[in-house]
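Working notes, beginning with the structure itself.
Of the protein chains in this complex, all but one are displayed in their positions.
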Amino acid sequence: MTIDIKNPSFLLDGEEVPFTEGQTVMEAALTAGSYIPHLCFHPELQAHGSCRLCIVESDNRLHASCTLQANSRLKVSSQTQAINKMRKHIVQMLFVEGNHICPSCEFSGNCQLQAMAYELDMEEGHFHFRYPKREQDASHNDIFLDRDRCINCELCVRASRENDAKNVFSLGGRGTETHLCANSASGKLGDTSLDVSDKAANICPVGALLINDQSYVTPKEDRVYYQTSISLRGNRRPKEIE
Amino acid sequence: MRVQRVGPYPIAKPPPAQRLIGSLLANKRLPRHALLQALGMLQYHCGWISPNHLSDLSRFAKLSIGEIKGIIEFYHFLSLQPPKPYCIYLSTNIIDRWQRAGLDLSLLEENENVDVKQTSCVGMCDQGGSLLINGLPLTGLTQERIEKINDLILRQEPLSQWPQDWFTVEESIHVKGPLLTNSIQPGDALNKARKLGEAGFLKILQASNLRGRGGAGFPTHLKWKACIDARGDQKYIVCNADEGEPGTFKDRLLLTSYLAKVVEGMCIAAWMTGASRGFIYLRYEYIYLLEKIQATLSACREQGVLDSATFDIEVMLGAGAYICGEESAMLESMEGKRGIPRIRPPFPVTHGLFDKPTIVNNVETFCNIAYLADDGLQAFIDNGNAGSRGSKIHSVAGDCERSGIYEYPFGSTVKEMLHGCGGEQAQAVQVGGPSGKLVLRADFDTPVDFDHVSSSGSFMVFGPGRDLKLVAQNFLHFFKDESCGFCTPCRVGTQVLAQHFDRVCEGLESQHEWELMNDIASLMGQASHCGLGHTAANPFIDWRDNNVTADSLSAKPEFIPVFDLAKATAYSRSLREENHDN
Partner (left out) sequence: MSLLDIDERLLDLIEKVEFGRSPINDIKVPGACDIGLVEGGLCNEDNVRTLNEFRENCSILVAVGACAINGGVPALRNEIDLKDCLETSYLTGVGIVDAQIPNDSELPLLLDKVHPIFDAVKIDYVLPGCPPPAEAFLELVTAVIEGREPNLGYQLRRFD
């Protein structure tokens, strides 16, 4: 392969993906229309690298593609059986770690975790369910925080800091006790400056942060991932698909 | 910070925050990076972070209480719960458990004046039964002493009135190599390095092939060169004294008795890179060393080795988190945040502490630098072998006659080391702690070096009667307790793996269970964010590879239920029986 300095590209599953200086493999792939599964990545926010769904193989090692800098020498594999099996296990880990009861969740059909499970042919939890006890927070007039469904992706944390200039959220605890905190004296969401129009309130990939009057407004059939898989739709929120 | 003994905790009348953390405040403001230091001091002096102190901190640091709580919850020595007058921590490390075997601690557990909690290894594996009380180590436990402790706690006798010899940590060095015998006149190593010039000493460093002693073995000259080349108006030198790998206590010795040498090594790093500030990140478990370290640093200032105009060193305290031994997590912690490993690259050498170029090296690595500068290249490379030059200090503990410190040239075999410590009977040795490797008797000829079995300095000896399955279980629980929780494979994987391995230990292993564990181990090893996750399944993998064959696996039942019906219905059965009794 010759390296075109003006129009550099790398190989993703054998296909050339062009990139611009400073882009990560994830950014370049998404720009080129190649989907790499992910949950904690958002193009407008700093990369995080925590969910590990975007693992790709290069040089016999796995990397998170959202933090892997693109370069012309890269040969990256993403859609292999082995990697997708690992991704499926990661999604299963997220399911057994929290309390993800899809039938009673308002976000079902719009949920990116659920969509990822469909995408990766997940049928069951595979590991033992933990059924943790987690605190809910209904103190905010417009927004409900259901920690049962939180996957610690920190999208809301980052959106609040980077986009809303507010710093409403942070993580507390360690290990599997890690949990989302509201940065107020009481620790309650209602005592923060979070507003329904904030990016942080409209970025949750699962049903952990819900805007109160927006649940069940769309019938099942019209929800984001009812007809179409996440690899075709992309990681989208309900409002982003109209 | 003064480390006078605190106990009983001043629960009724806690000192005002300002008095305890005044030295950290500038114009009534607490700089962000000083937050963890402030929390550590409040914890040490009060036994918890009280709501009053929390709101003081929130005001001083201009951070919300919610956010500060999130940081407190990350570090297990920091507590938000009102304390009892005393707090005891017992190490969960397998060697410490064995050292305490035969001691009945129920007296203390039932004593209402003391909380008895658990923590990971406290670096006292060579001290007999030991514990931390109100932050300080108490060694050489006997049943008689436990009873006396219990009385003192009942009477709420101030810790300063307790027999002071209980608090001594005796260093027992059994084999001294060049590192532990060489004595440096203050400033000598730095002067000798200076004579060679920066380029000259870097060449020596490269020729020595010195590799980091913290476990990863990264070539020191590459790290230093990268930091020297990095652009930055300010650079930092950080000494990693967060000796957290269970079974390791060699840095404790170096900090106690060889700190001048460590300082000299840091000074050389500062001179090479132009750094004017250095830090020692000390694990909270070693808070008892703080005064001694401060005194040595003062002496270095008097001798002119350190001075605020060119290069000075401060101590920063951790607060209980194994992950902070990972260099980028340590930097986060030093900045007053939760100790989550950073995304790398960029590496600390270009974007380190406060985003400035930073060299992070282990305590022992800095010692080696000083030794290399003082005694020269030839003396240094006379020890070890081509891939692993120099010598290594080992913390030897467990089932052997003489636990303590041993310095051996790299390439010494496990057998030689066992001979040295009177552990010839061992059935296995864990080299490099839980994240390292279990070496079985058949492999005792294996050299301990970077090319064979690499070590961060922990050498745990397991005698013939020990159940290695329980050792693996202990290590897996250690990782479960210490995973930082950032990435999915490690956060969930360590939990699930420990849970499944518990079932193996109960004899409830099925083929199905093994398939799950294999999947988890492979995922954690490949897909985790940092080294902790990559190595956290090692105890399982070692156990599996040493004990499970295709034949033994196919002989196991295909499936075993996860729960026991009798146990699961015990409560509702008891209700029914109550009913009948009425």
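Each chain gets a letter, A and B, in the order it is written, and its residues are counted from 1.
The working rule: a residue touches a chain if its C-beta (ideal position, glycine included) is under 8 Å from a C-beta of that chain, and two chains touch if they have at least 3 such contacts.
Since the structure is predicted, the reported quantities are computational estimates derived from the model, not experimental observations.
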Per the touch definition above, residue among B:R5, B:H512, B:H534 or B:K556 touching the missing chain: B:H512
Selected from A:F19, A:F41 or A:F95 as touching the chain missing from the view: A:F95
Sites on chain B contacted by the missing partner chain, in the whole complex: 512, 558-559, 561-563, 565, 567-573, 575-576, 579
Residues belonging to chain A that touch the chain removed from view: 95, 99-105, 108-109, 114, 117-118, 121, 123-125, 128-129, 131-134, 220, 227, 229
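We adopt the following convention: only the chains that are shown with their structure count from here on.
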Geometric centre distance via CA averages, chain B-chain A, whole Å: 33
Residues on chain A engaged by chain B in the complex (per definition of touch): 47-53, 55, 61-62, 64, 67, 69, 86, 89-90, 93-94, 96-97, 126-128, 130, 151-152, 167, 170-178, 181-187
Chain B residues touching chain A - in the complex, by the definition given at the top: 55, 58, 63-67, 69-71, 73-76, 321, 338, 343, 345, 480-489, 491-496, 499-500, 516, 519-520, 522-523, 526-529, 562
